[in-house]
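Once you've had a glance at the structure underneath, I'll fire off some questions.
For this depiction, one protein chain was excluded, whereas all remaining protein chains were kept in their positions.
Letters A, B and C name the chains as they come in the text, with residue numbers starting at 1 for each one.
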Amino acid sequence: MDKRRAQLLEDFDLLENWEEKYDYLIELGFDLAEMPQVLKTEENLVKGCQSSVWFDIRCENGKINFDADSDSLIVKGIVAIVDYLYNGQSAEDVLKADLSIFEELGLWQHLSSQRGNGLMAMLAHLKKAATDCLSQ
Amino acid sequence: MDKRRAQLLEDFDLLENWEEKYDYLIELGFDLAEMPQVLKTEENLVKGCQSSVWFDIRCENGKINFDADSDSLIVKGIVAIVDYLYNGQSAEDVLKADLSIFEELGLWQHLSSQRGNGLMAMLAHLKKAATDCLSQ
Amino acid sequence: MARDILSARQDFPILDIQVNERPLVYLDNAATTQKPQVVIDTLRDYYTRYNANIHRGNYAIAYEATEAYEKARAKVASYINAEHKHEIIFTRGTTESINLVAYSFGERFVGEGDEIIVTQLEHHSNYVPWKLLCERKKAKFQVVPFDENGDLDLEVYKSLLNEKTRVVAVNHVSNSLGTINPVKEIIQLAHDAGAVVLVDAAQAVQHIEHDVQALDADFYAFSGHKMYGPMGVGVLYGKEKWLDAMPPFLSGGEMISNVTPEKISFNVLPYKFEAGTPNVPGPIGLAAAIDYLQEFDEQELRAYEDTLLNYGIGKLKEIPGLTLYGNPKQRSSILPFNIEGIQHFDLGVLFDARGVAVRTGQHCTQPIMDALKVPGFVRASLALYSNRDDIDALVESIQRAIKMLKGAKKHG
Partner (left out) sequence: MARDILSARQDFPILDIQVNERPLVYLDNAATTQKPQVVIDTLRDYYTRYNANIHRGNYAIAYEATEAYEKARAKVASYINAEHKHEIIFTRGTTESINLVAYSFGERFVGEGDEIIVTQLEHHSNYVPWKLLCERKKAKFQVVPFDENGDLDLEVYKSLLNEKTRVVAVNHVSNSLGTINPVKEIIQLAHDAGAVVLVDAAQAVQHIEHDVQALDADFYAFSGHKMYGPMGVGVLYGKEKWLDAMPPFLSGGEMISNVTPEKISFNVLPYKFEAGTPNVPGPIGLAAAIDYLQEFDEQELRAYEDTLLNYGIGKLKEIPGLTLYGNPKQRSSILPFNIEGIQHFDLGVLFDARGVAVRTGQHCTQPIMDALKVPGFVRASLALYSNRDDIDALVESIQRAIKMLKGAKKHG
């Protein structure tokens, strides 16, 4: 996970300006595995103020697996980072997850000031699933 | 009345600073004819926020006469100016009264910002008496 | 001589900053406007020279602060042509002004079975307080819809008005669609039915007519921060007869004349409605903003803003896949749009990368979004310092964003 973090930071560092960074985020989003339409249920919806995120989280052999998508391409890029860092990781590792990577990427200001952008909610969902997973 | 106005302005002009001006005002107050204690009734009270003024107004032969007093020596000085300018004047002249003299004396800011200092109320009382006097 | 409007830009220091290595293109003026140097200086002057609590101090800086505050009241009164200066109540903003009326007028004059009419074009601040009042008082909440052009349906309005209608609450300019509503007619009709009208002028007072007596508005609310004044000051105008008849809203210092454990009596207007220490430099800064606005010729200013709006509309309409919302009979300062297949939030974020600031989302007008059946849209909004370069930068940003987002899609 730490290697992936470092990789992301390095990639981002190469980008010259915000337009390029968003471009990169959007590309990340497109590389995200497609979420099966049937999983985009009301129940899996994390409603943000300006964009929606769908999140289907499963506990499989002590590991957290999920599918996710967003109607916003930028948010989808962020979802892709969460996916890259945490999908398929052990419940223990997911429990330790924090948002500092977004701070380091310089994305935090953008995300934290968008009340209800869903990132905090996403993380809360993941951690809850990890807790449930561990107590099974 | 205009002569009296001019006299006041001239006197005030000679005073060097606010302490001297207040000193002068206080002296004016002491020169004011004493108000008979029996006239200091609830009815004659114009209650300000921080000081009280008593005002007994009478219409006599088309002229406005009054006795007045205040518990504040500074306000009493102001009452003395009102007295000097308007006591014994014709109802017509009193009706034309305004507060511009206090502006010219530089006292206006002090008085206008003291909400309910009673000066406006005093003037209103005088004018009402003058109107009543004329319609008798 | 009135000033040249194109020279206004130089008075706003923030317009010189760089954002993401590009000059700021500020097109979120309906959310809040920027402040001219003279307003910023007025605040500094206040704090460095005569900061004091007002109305009760008998010392020099308190006199000066009180006088400046009360002169500001007189200036606002004359700007909106109120009959009396004590009809001007200073609040924090439009929202507080409207809540004051909903609580205080509502307390005294609205009861069970009464009716209140709002419109589907309202900002939440002129919708929710009335809805909650209706819930408290078991009154009926009625909503006038708008048509496909974004104009209010006056026939429905007329049919809703009846002798039970107590209040009609309507904005003069919609912050989402820019519709200029026929408030004069709306007021006339309401008065004929015996109802009072609150005009939400948050988006109007800085752009179009602002004469409360000509409109015959009973209440008129707006925010200083949307008209080049400081944050944290707003205005409620109310006709003397209503304000006199209404009970106080907030209570405490300043609004009291006598207090004993048995009985409280209240101060006269406007103090009755200004409890507690006010934001003293707020109104003083607002007065400076009004002075500033009046350096320009008002008719010229309106013509300038209209021409610029039409330039923007023309430019946007040329963009393939762009939907411009609303086509009202009269529109002020607002450009609401979406691009087919692109999420509005993404547009906002990408514009920002080029220094272009717009608002995206629901604009606190969910009833409008529900009526249009969209989750949100982009809103660019103009001010007196806006110019064609701003519009051109917006258009360029839209084109870039389309390229990035659609390009990615193909590639993905």
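Convention: a residue touches a chain if its C-beta (ideal position, glycine included) is under 8 Å from a C-beta of that chain, and two chains touch if they have at least 3 such contacts.
This is a predicted model, so every value here is computed, not measured.
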{"item": "Which of C:Thr95, C:Asn171, C:Gln203 or C:Ser333 contacts the chain that the document leaves out", "value": "C:Thr95"}
{"item": "Touching residue (missing chain; options C:Ala74, C:Ala214, C:Ala245 or C:Ile264)", "value": "C:Ile264"}
{"item": "For chain C, the residues touching the chain missing from this view", "value": "13-14, 17, 19-20, 24, 28, 31-32, 34-35, 39-40, 43-44, 47-53, 56-62, 92-96, 98-99, 123-129, 131-132, 141, 143, 223, 225, 230-233, 248, 250-254, 256, 258-261, 264, 275-282, 345, 348-349, 351-352, 355-361, 364, 366-367, 370"}
{"item": "In chain B, positions touching the absent partner", "value": "17-19, 21-23, 26-27, 29-31, 49-51, 71-75, 110"}
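We adopt the following convention: only the chains that are shown with their structure count from here on.
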{"item": "Length of the line joining the C-alpha centres of chain B and chain C, rounded to whole Å", "value": "45"}
{"item": "Between chain C and chain A, distance of the C-alpha-averaged centres to the nearest whole Å", "value": "38"}
